[in-house]
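Here the complex is missing a single protein chain, while all its other protein chains stay put.
In this document, chain identifiers A, B and C correspond to the written order of the chains, with residue numbering beginning at 1 in each.
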């Protein structure tokens, strides 16, 4: 076990599209020591070797787990393997970072959470957007009450990009927005519904329109798509006092609109008078830190101190509960589906 | 009755926000003669008089209907009065133009259609967007097959604008997008569902997320809102061959993306290979004609020739059927609701 | 002469492209009474008559000048006629509003100013941009010192628009930016130089790049063009404390960048350390008033009170002095040319 004085010794498992980014960040992080990389594909190991020749490489996951100098594993593999790899690591006494979504089902995720708790190990899902500076700027505005009551959120995340043949766009892109919503609002929706279409491949939804309803009246809509004329990452948050547009493709990723609607006291019976207020627009300066670096720092710090990371296993579990509810709604032709109750942890 | 040689003699009823625009267009149109304006409010009549002193003004609708020199009335009043005013005009043998939505219910609209048909009179709902040059440019692209199969449409129409205390955002803004969809696709959806919220006033939805499903597999999503950080009029149409973004607030209102997805024959069992194609983007030059002018010309031409206007009573009826289905879905907490069957008239 | 209680009685001379806008504004302005319109072209008079049948029309300018009920004339004709029409009106004791540029030369303008002063009449050039809300928002920021020292300004005004065969782009578009600069900075440049090209017609410059140098070290660059891929109205004002982008084609016409450069004390000889500061960006809410309306109000108020309008004859004269200096520079192949000395009237 590492102490506060020593770097946390982490091995990265899975060197596909995203894994090398973790390798790079862990390699450069003072708090961490990259002690190994693991992949079944020798070519991928070879490519890492050219850049980081002093890092141990292996095709054997078991070898890593048996190595007492490995404190933690970072699992960056296909979703279908998350449970098996993560549970084996927890079993072996390793802390676990696992890419989102945390597991292939709520049942699997609950088992992982129970294992981590029983062993006092850190289990951290990779909801990287929770470490994005603009996401945190919006989080702080919401929590400070600057937006007033949150009326609704409208989110679009559409790419002409990677199309994963073995998944649905909801499992692929959904965790981003669902984790952001969970982080901003501090609670899960009580009910969801969705409409999707499988445009390109049978049985693989590649566009989804998801509705979410919250206990306090807030509603959210999330559009997810692998098919789009152009990349679109636009989230509007409409509150009673202010409105915000968050767009992580923009050089001004957060824009705060000092706009609102006031309902004046009716002058006479039945007559409502609305007053629209349109004020200044502010683009606050946003820090340019790489989210993955902050995420890896949070991982190391959580392992050392035992506290929950910002991207906590509860959030990872909640995201899966919402995804499963969305899948239930889809099986019932879009009828609303209740989300399994969880404790809000604002 | 007017003949092809004479201008159609039209009176405008209702001089609120939109009515004066009809007055101006009819006044300047060679095919029409503006023979009168009618409103209960003498101040509004007075304002028209300053600009058009030679046009007859009256507060009596009956007087207009009794006047044999009036060929047609253009009704630009609150929705709740459409049926009463339109049916009286048809009864009096007048052609009728009536602002969208055509009536306060499907039942009312069906009665109006029956009356117009029985008397051989033109009944035209005011779906002005069907005369918008960019809407027609997209229509032509779709009908020419340039987009391939229509996979899905995503439409946003959000304003920080007029908030109508006596209606819902669905009745206020919905007819725009629903008529455009009906015009582009040539058919009504088979099923709709919706989520709304009443943010400002009790029982008045001011934001709505509407899902529509079509018989051929296409799906559409429409976001409507009176509350938003900034005006947003964005419609993405994703087809198998090309994609289009239509935005009537942009100086380039139609952008055609030569992008698509190809599903290659699987190399071996169970393996799909997708190929994304990203090509040129074209902003076709769009004519700057005022839609309302073309709409008024279509009204006059339809009255003269007896043919259906582009904004036909069938489209007006279909729009109301979809709106009523949306309201049913809302009463059932967002469960999908079937849209009353209508004949497609591609 | 009108008193404070009576509206100022104005006649509009010249009903081409811009004149009808003055007619409309004067017609609707409580402070003014539109007492006549004058143009040599009976068709143009006829078009005005349809809209404003109660306004007197004439093809005889002399008739207007002889009419004692006319307090002021607003001259909206070609530049070449400004002097003759304005001097005749001043001679006849009428107050004069004259479109920009005020006259065809500095000499002519000086004569007009002298005549107006001698007779105690208002002479107001039509620098409408001085009444534009965003121009005034920037003016207030500069004068309040919010930008710190003004380092430089870069202005682009390019259109694919009206191409006036009898003028140069400098005489056509230049007065806009030159009057804005004069208003913002409160002084004229001491020296100017320019490069132009006559792309389409011989001897008619349709693109110009103009440099201006001010006594206090500030420099400005103005790009003017009738030929451009798209309309561009962008002015950047770079100050030591803040920077501003003003773009009157944008829904956010003024954007204030809390950015700057600090020169730290050198740590050792010859070494300079610069620190860039990048802060928030603010789009202040800008009033939507029509500039022409405020300009006409200022005209009426100046006539009544005898005070100088914001768009003063001194500013009109200074603009002409700069334009003549630009023309001198062009005749000397772009060599810098001194601007005739004027008194700054901050």
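The rule we apply is simple: a residue touches a chain if its C-beta (ideal position, glycine included) is under 8 Å from a C-beta of that chain, and two chains touch if they have at least 3 such contacts.
Values in this document were obtained by computation on a predicted structure and should not be read as measured data.
K.L.:
Can you list the shown chains that the hidden chain touches?
P.N.:
A, B, C
K.L.:
In the whole complex, not just what's shown, which of A:230, A:278 or A:293 touches the removed chain?
P.N.:
Checking each option in A:230, A:278 or A:293, the one touching the absent chain turns out to be A:230.
K.L.:
Decide which residue listed in C:58, C:105 or C:154 touches the omitted chain of the complex.
P.N.:
C:154
K.L.:
Considering the whole complex, which of C:102, C:243 or C:320 touches the chain not shown?
P.N.:
If we include the chain that is not displayed, C:243 is the one touching it.
K.L.:
Could I get the residues of chain A that touch the absent chain, sorted low to high?
P.N.:
51, 53-54, 230-231, 251
K.L.:
If you put the missing chain back, which residues of chain C would it touch?
P.N.:
So the residues of chain C touching the unseen chain are 151-152, 154, 156, 158, 160-161, 163, 165, 191, 193, 195-197, 199-201, 207, 209, 211, 213, 217-219, 221, 223, 225, 227-230, 236, 238, 240, 243-245, 255, 257, 259, 261, 263, 271-272, 274, 276, 278, 333-336.
K.L.:
Touching the absent chain: which residues on chain B qualify?
P.N.:
Missing-chain contacts on chain B: residues 252, 258, 278-285.
The rule is simple: only the chains that are shown with their structure count from here on.
K.L.:
Can you work out the whole-Å distance between the CA centroids of chain B and chain C?
P.N.:
Using C-alpha averages as centres, the distance is 43 Å.
K.L.:
For chain A versus chain C, what separation do you get between their C-alpha means, in angstrom?
P.N.:
From the centre of chain A to the centre of chain C is 54 Å.
K.L.:
Could you pull out the residues of chain C that touch at least 2 other chains?
P.N.:
If we look for residues of chain C contacting two or more partner chains, we find none.
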